[in-house]
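These notes are about the structure you will find just below.
Only a single protein chain was left out; the remaining protein chains are all shown in position.
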Amino acid sequence: MGFNIYDFTGMTHNMHVSFMEHMSPLMTTIVEWTIIGVCYLLFIALFGLFLVYAERKVCAMFQQRMGPMRVGYWGLLQTIADFIKLLMKELITPKGVDKFLYNLAPFIIMIATFMAMAVLPFAKGLQTLDFDIGVFYVTAVSSIGVIGILIAGWSSNNKYSLIGAMRSGAQILSYELSVSLSLVTMIILAGSMQLSVIVEGQRDAWFIFKGHVPALIAFVIFLIAGTAETNRGPFDLAEAESELTAGFHTEYSGIKFAFFFLAEYINMFIVAAMAVTVFLGGWMPLHFGSLESFNHVMDFIPPLVWFFLKVGGVIFLIMWFKWTFPRLRVDQILTLEWKYLLPINLVNILLMSLVVLTKFHL
Amino acid sequence: MTNEELQAYLTGEFPKAEVTLGKQYVEMIVKSEDLVETSIKLKGMPQLSMDYLFCLTGVDYPEKMQIVYHLESTKHRHVLVMKCDTADRVDPKVDSVREIWRTAKYHEREVYDLMGVHFNNHDDLRRLFLEDGWGFPLRKDYKDEVRIVER
Partner (left out) sequence: MSETKEIIISTDKIHTDQYLVNMGPQHPSTHGVLRLLVSLEGEVVHHIQPHVGYIHSGIEKMCEAISYPQIIHLTDRMDYLSAHMNNEAVALCVENALQVEVPDRVKYIRTIMDELSRLASHQLWWCVMGMDLGALTTFFYGLRDREHILDIFEETCGARMTVNYNLPGGLMFDIHPNFQKRVKDFLKEFKTKLPEYDELLTGNVIFRQRVDNIGHLTLEDAIAWGVTGPSGRGSGFSCDVRKHQPYSAYPMVQFEEKLDTKGDSFVRYRLRIEEMWESIHIIEQLIDNIPEGDYAVKMKGVIKLPEGEFYQRVESARGEFGVYIVSDGKKNPYRVKFRSPGFSNLFALNKMAAGHKIADLVAIMSTLDLVIPDIDR
């Protein structure tokens, strides 16, 4: 079994072959699914915890304070301590809730998050599903989450939750459009919806450089709409702490609340990963056309590092938004989408089509 | 207007009221049946235009309740203390001035809550701070057995 940090295709293939030698095909499938499931679970739990820690540190940085410092070195174990606390908390079910839906909602949100994770290419060969409609799949699956939010708000028997859920419904449905259309812009450039092909197409130059002006516009729109889709500030109307106490998850406690919390961070990761995959070259290293030696040095950095560095950068950007801007009002958020982002997006698609048709790109 | 001018003016304008020059402000005691009429005049007359009611409170005297209105004119910047005595101390009644100075609505609720003064024509005379059936703590005969606050 060869292990190559630049290309995981061989490794996964070898694993599959050795499983097949010892087990029946059905058993192989089951074992492989289990391994993948465990990997994703671990990844989501650990990366979620890390993101919570990172968020607290980043926000502390913006606010001229230290953030968590007491538990572990530089507070590294703080989020783990918090997680244990959440696990041990009592699960309170308030009176008058629709019990089935109330308990179902956190799982729907988590499932939507898991499903979207499936197609993300972390590195060459490190991708669970390689659909030919990968981009389409992500946009479709990521909007399942809103059903979870709506159910949570509806079943909680709380007016704040309901208002939060309704806001969230209106917001996510609207911003879904912008996310999809900005991705469509890039699909025109890439010529494929398959994520691995999209990444492969950025070997010589990332799409944000390749598509120059229209790609840059699409990137900005994607970032705005993506932030809105994850219900993060300044678009966190669904939670709107100062207005609706905690919005749709007001009535949730313990691990159920942790699910919502974790899903928010993982969704942020998914948005960042999509931005990286479609605009910033996925796991591809940074290359400049003629600088041979520079390109060569860049090639030495493993794709996983590239991927997570870029994702980290985009996540930092999204956190930056949250800790700088005040929250928008519900009518303003819809105005922004329907009156500004959507028309710009449509024109941008046209522009991109012209660019691609005239081959006016790198 | 200075206090002296104001006193002279008010004496001429409201013969039924008793206008005196207090230590700081001009004070005027009006009869409770003239209260609303006087108030409308105080606010409406351009020479007076007492449009800003900055304090409304009650004082429990041994034989009467007195409602005290501190008024200021935002135009002329003179201040008047208008007082209105109620006839009955135990079940005091006085007309509401909430339609003349809107802020009086809640100040009157407070006075009702703490002193038990009933304001006629008040549209929403409920207790403000305390629970129903508490008693009227700012009356001098109020006894609190638990937390003894006595003068």
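Residue numbering begins at 1 within each chain, and the chains themselves are lettered A and B in the order written.
The working rule: contacts are C-beta pairs under 8 Å (C-beta built on N, C-alpha and C of every residue); 3 or more make two chains touch, one makes a residue touch a chain.
Predicted model, so just to flag it, every value in this text is computed and none were measured.
In the complete complex, the hidden chain is touched by one of A:124, A:287, A:310 or A:327, namely A:327. When the full complex is taken into account, the listed residue touching the unshown chain is A:62, out of A:33, A:62, A:100 or A:316.
Mapped onto subunit A, contacts with the missing chain fall at residues 59, 62-65, 159-160, 163, 167, 233-234, 236-237, 240-245, 323-332.
Looking at subunit B, the residues touching the absent chain are 22-25, 27, 51-55, 57, 59-60, 68, 70, 74, 77, 81, 101-103, 105-107, 110, 114, 126, 128-130, 137-138, 142, 149-151.
Criterion: only the chains that are shown with their structure count from here on.
Inter-chain centre distance (subunit A to subunit B, centres taken as mean C-alpha positions): 64 Å.
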